[in-house]
Structures are given as structure tokens and as C-alpha cells.
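Worksheet for the structure shown next.
What you see is the complex with one protein chain gone and the rest in place.
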Amino acid sequence: MTNAITTTARPAIERRQLNLQQQRVRAAFWFLAPMLVMLFLVAAWPLFRSIYFSFTNVTLNNLYAGEWIGFDNYLSWRTLSSGRTIWRGTLVDPAWWNAVWNTVRFSLVSVTIETILGLLVALVLNAEFKGRGLVRAAILIPWAIPTIVSAKMWSWMLNDQFGIINDMLLNLGLIDHKIAWTASVETAMVAVLIVDIWKTTPFMALLCLAGLQMIPRDIYEAAKVDGVHPLRVFFNVTLPLVRPALMVAVIFRMLDALRIFDLIYVLTPNSKATKTMSIISRENLIEFDKFAYGSAQSTLLFAIIAVFVAAYMWLGKLDLSGEGR
Amino acid sequence: MKAHLTNHAIRSAVFAALATVSFGAMAAAAELHYVLGTVGNDVENFRKLVKPWEATTGNTVKLVPMPASTSDQFGQYRLWLAAGNKDIDLYQTDVIWAPQLAEQLVDLSEAAIDLVPQHLPAVIQSQTVNGKLVALPLFTDAPALYYRKDLLDKHGVAVPKTWEELTQTARKIQDAERADGKKDFWGFVWQGNAYEGLTCNALEWVKSFGGGQIVEPDGTISVNNEKAAAALDLAKSWIGTISPEGVLAYQEEEARGVWQTGNAVFMRNWPYAYSLGNSADSAVEGRFDVAPLPSGSENGSSAATLGGWNVGVSKYSEHREEAISLALFLAGPEVQKQRAILASSLPTIISLYDDPDIAAAQPIIPRWKEVLLNAVPRPSASAKVKYNELSSKFWSAVHETLSGNGSAAENLEVLELDLEDLKGGDW
Partner (left out) sequence: MTIMDTIKSAGFYLAVAVIVLVAVFPFYYAILTSFETGTALFEVNYVPSSLDWSNYATILNNGTFPRNVLNSLFVAATTVAFALFLAVTASYALARVRFRGRGLLLMTILAVSMFPQIAVLAGLFELIRFLNIYNTPWAMILSYTIFTLPFTVWVLTTFMRDLPLEIEEAAIVDGATPWVIITKVFLPLLWPALVTTGLLAFIGAWNEFLFALTFTSSETTRTVPVAIALLSGATQHETPWGTIMAASVLVTVPLIALVLIFQRKIVAGLTAGGVKG
């Protein structure tokens, strides 16, 4: 704990601070303990099981009789008598890499758009105007509708023959024939993105708004008095102050986007263009008789997310420990 | 629940001593848990159907309703069974699940020895895995060709007997209707989304063209052949001509949506669409009829994929005897007849199709006998636990073909290779 002490302080104060610091660390331990116990209880066993299964050959018919097979679910090879080497496992499965690509593409596009829109909406809502309470409640509606319902609702609205979206676009003259949104490979991903952005922008907006609300008002007033251009205020004052909140919001959006499941499961469950990592691992875990293989994919998904989050934090210079201040 | 806490050894010793004496007495108060997908009035109907059994045996049956989505049900049942869930005694299962749940369901072949011969052999066969009867059939399901009587009369054409005829007829009527100003009119709607339903649709085309049933009962992979390719090529030609491009995302309800608003001549669908099509607010009320699906050639036979539901007894049930007795009761002729009358479910007991009470209450049921006699099971019994993967590979190959990614012949060739890999040494 030496780094916690200000070296310039005088000895007496130093001792007092040390005592205080010890006391605070002890209190911190007791504050953290319940949460850690809780998380350990809920998460440790299931996560450990999943990772363990990925190194065995268990099937869903018998979860307790698996044999340890090492990395075979990830990668294995056999040399045939002809001298040809055959590779097997998730890491050489084209379906898996297709899913990885779909997921990454989806996550990057959706999170970027959602962040920008979320921030814009938050800025609008942070302004003073009549009826802003109602507007604030209204923008929360997309997030408040259960995903299984909103996904079904949109699949209805995006239907090619009796969907209202095609009808609107036709009436506005934006398209000349009805588009089969969820059916064709080109538009399936667009359809998923539209629904996801519609649904989760409120989440971003609300977190951004909370960040904006934490900024003391006097800063703006001071800027106004000094006659600083609003755009400069935004980039020099608002954005830096709201950044920590924004960074965390983006992390959680990214976690969710990389694991996206229910929306696609309802909207375009089997389209190659939208099959994501979660979808494909569910397929192997439950539908197909490859529980261990699916566990390996879940573990890889975990690893990929971890890499993404770490890279994001590094790039965003996110200060985890808070020691930088 | 207290019993679980006692020492296991003592418990089994005591149980062994008492088993023969007290089993009947213990059975008297059993409460069974029966899990089923909630479809329409199924839950209420089930309560009605099970009453006589509860009255005679003194047991009670508690229902655990599940979402209607079959893949949700399947996922839950697999998880519950994997975890050895003792809270559920009986599972209502889809016809294709038998091999995948086989290990965890009780063999009913001994208990049902008298009942089996009365049922459709194809259905019993689908529920038999390695000689073990996994589940007993409750009712069945088979699709038919829905057609607009009024439009066929108006344009003076007959109900098509072959797919080729259907293509021409649909085209003719579609062109004529569109010329009359119905811009959104289509010839034929069906289920082309990449899902289990496409496997059903495509199996019907392939089988009726004489192209086999993907995997034959002896386990050989037969799907890569010219007739199958010809069938898929014909289906491909429908996209964008007589069927909307969106059909590639259609499931049952989307197809019915187009058809019931009067926007299509033909539809391939299950019996459920019959009564809905005849409801008062339907645009096609009283203007349509059903026929067996077309066949591949002039003297070929038609094929309809077999659906339907069955009941299996969990291996982990603590009331096995009672559960088996309930399963036998539910699959018996009395209940099947009641179910047919109450819910217009198709019985699996063949003699019921000539039953006058059913004919009077649900005139549509006897009409389906012809369809059922041409029913073809999906290859779940031969592909066993790998069926879902097989089906997904099949519908993907078909969907690719229909979307124009590769020709039917190319895609079937690759599919054959994939299936060989999947099969490995044996299914």
C-alpha cells in the first residue's frame, strides 16, 4: 500500500493516514465480500462446468460420463494412410468462422451507431423543454418491450407481403418492389441491425443522460457567460466529462452485442448471413448432439469477448484501477 | 422430499423389502407432472381427456405448459432430462425427437404390445429406436394442397396432379388475376424459410419425384440423385415467378397470411389452416378445398411429410407405473377419438377414420385419410441423434439452391459429402 501515501507528508500525518488507510481497506474488504460471494456462487460453478465440458466428449444425454479428450474439440488432426492430414475441430470449422465474422461485423456496426445516436438523443433530452418527461418515457419504450416480443413484432412489420415497412417505403416511393427483408442474404443483416439499433439506443441514451446529469450546471453557465461556441463546449467540456460513463456503457453494449442471441433467434434463426457465435453454439449444445463441441465454442466466445474488451480498454486508455488521478 | 435425506443404502434396502408389497398402495396418491406445448385449447382439452383416468386410478395429473415454439420445448426437455429432473413424469414429444430423447425415456414396447398394431405403422416406426418404443402416438399431422375452387372454375382448369401442372396452372391464373388489377396476387405459397419446415417441404418434392427420402431406412444416404435435383430445380423456378421472393422467409403463418387474404391460388399447409380459412372474416371462406399434394410424374405417387405428437415416460420419474398407465390411456382409441372430436386432431389409429361420430363432428378428418396413406416420415429413425444436424444441412442446401447459390446438382453433391462425414462409421 506504499503507493497510497503521499511522500511529502510529515511523519505524524503519515502515520495517521496509514491508520486511516488500513481502516478503509478493511472496510473495503467487508464491502466487497458479499458481492464476491454472490458472484462466486452464481457464476463459478456454471462457468467452470462449461470450460471443463469443452475438453471432454460429453453429450447432453449423459453429462456425467464424458472422457477427457484435451483440445480435440478445438483442433485435432489425423494423418490418413495416404499421407493426407485431416484437420478437425472448431478452429478449422468454416461455419464457426463465418459466425465469428458475422458477430464482429454486427457488433462493430451496431455499437458504433448506437453510441452516436444514444449520445445525440441524450443531448436532446438534457436540454430544457416542455414535455421532456413524457419524451423521456417515450424513448424508453423500445428497451422496455421484451425482446422476444419486439423481435416478433418487427418480423411482422418487415414481412414482405403484409408488412407495414414495405408499405410505407412503397407509398413514399423509396422502393419500387416489395423487399423480402429477412429472407434474402443481402438484407437479413440490415434487418437485424435496424431492430437492434431501435431497441438498444435507449439504453445508451439513458446511460449517457445519467453521465450528462452528473456534470455540474455551473460549467455550462460559465461557458455561456464567456461566449464559447456550443460545439466547442461539447468537445472540450461535455465529451471529456461524460467519457467515463460512455466508455462503460459501450463495454456493456459490446458484451451484449457479441453475445447477441434472442433477437436473431426469433428474426432470422437459420440465415447464414446472420448466424452469430451464440446462435451456432446453441445449435451445437442443444439441437445437435455435440454438447462438448458447443461448450468449446462458448469458451472461445468467452475468449474472443475478453480479447475485445481488453483491446478496447487499452485503445480507449480506460483507467481501471483509478490510480491515474 | 425428506426421503432424499435418508441414507441411500438404507433406503434401497427398505425399498427392496417393501416394493412388492406396497407398490399398489403407494401408487394410490401419485401426482404426475405432464409437460406439453400450449397450443390453443390443448390444455383445457387435456384436462377433459384425462378426467376418466384420474377418476379410475385416483391419481392426479398436473400440467406443465410450455411455449408453442417446438425448438424452445426441445431445448428445455433436453436440459431437464440431462439434469435428471424428477419433477416431470411425462413428456409430450414431436415425432422427430424420439431418437434424441430415447436414452432418457422408458421403453414402452412391452406395455403397449396390444395397442401397437392398431396404430399407423409409419408412426410407430418413427417412435421405435433400436427396437425400443420410445413414445406412444397421440395424434398425427400431414400437409395437403389448398386450392381456390372459385378461381380454378373461373379459369376452367382442374386440380393439378403433378408439380409441373401446378406450376403451369398457378402461372396462368396468376397472370390473369394480375391483368385484372390484383398486383399482389401469387400462384403458390409454401414454407421456404431455412428451418425444419423447409425440410418437410423439400422432402415432399424429392420423394414424390422418386428421389428417395434423403436417408433410407437402412441408413444409406440417397439424396444425391438426378430426380432429387430435378425436383429442386423445379422448386427453384417458382421463386419470383409463381411464389414471392419472400417465400424464402415464410413459415406456416406467413404463407397462410398471403393465402387467407385471397392473394394466392395454391398453398401447401397443415390441416390447421382449414378451419381458419373458413372463419367468417376470411377472404377465402367457402371458396377453397384441399387435395393431396401433387406428385412428381403422371403416374407417380404424392408424398406428405408426417408430423404429430407423442407421449413418452421419463426414466427419472418416481411414478413410472402410473405414468405408463397414463401414456397407454392417452394413446388409446377412446382418447384419440375424443381428441379428434374436440380438437380435430388426426388420429393415428386407422380405424377411427371410418368412425361415424368423428365424421359427423369433424367432416375434414376422413378426408385426410388419403393424404395420410401417402405420408412419408422424415429420416429421424435412421439418422438417430444426428437427425437435427442432418435436417439443418439438408434445409441449408435446399435454401441455397432456392436462393440461387449454386445449382441443385452441385449443392446435392456437396450435401452428400457432408452427410457422409456426419454419418461417420454409422448413424
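By written order: A and B. Residues from 1 in each chain.
The rule we apply is simple: a residue touches a chain if its C-beta (ideal position, glycine included) is under 8 Å from a C-beta of that chain, and two chains touch if they have at least 3 such contacts.
Please read all numbers here as calculations on a predicted model, not as lab measurements.
Within the full complex, the residue among B:Leu79, B:Ile364 or B:Leu422 touching the omitted chain is B:Leu79.
Touching the chain that is not shown, out of A:Arg24, A:His177 or A:Lys224: A:Arg24 (per the contact rule at the top). Residue in contact with the omitted chain (choice from A:Ala65, A:Ile86, A:Ile116 or A:Ile145): A:Ile145.
In the full complex, subunit A makes contact with the omitted chain through residues 1, 3-4, 20-21, 24-25, 27-29, 31-32, 34-36, 38-39, 41-43, 45-50, 63, 120-121, 124, 127, 129, 132-150, 152-154, 156-157, 162-164, 167, 198, 202-203, 206-207, 209-211, 213-219, 241, 244-245, 247-249, 251-252, 255, 259, 261-262, 277-278, 281-282, 285-286, 294-295, 298-299, 301-302, 305-306, 309, 320-323. One chain is missing from the display, and on subunit B it is touched by residues 1, 33, 35, 37-41, 62, 64-69, 72, 76, 79-80, 82-83, 85, 87-88, 141, 251-253, 256-258, 260-261, 269-273, 275-276, 279-283.
The working rule: only the chains that are shown with their structure count from here on.
Centroid to centroid, with C-alpha atoms defining each point, subunit A and subunit B lie 38 Å apart.
Interface of subunit A with subunit B (complex): residues 59-63, 159-162, 178, 180-185, 268-272, 282-283, 286-290. Those residues of subunit B that touch subunit A in the shared complex are 71, 74-75, 78-79, 81-83, 100, 103-104, 184, 192-195, 244-250, 254, 257-258, 261, 263, 385-386, 388-389, 392, 395-396, 399, 403.
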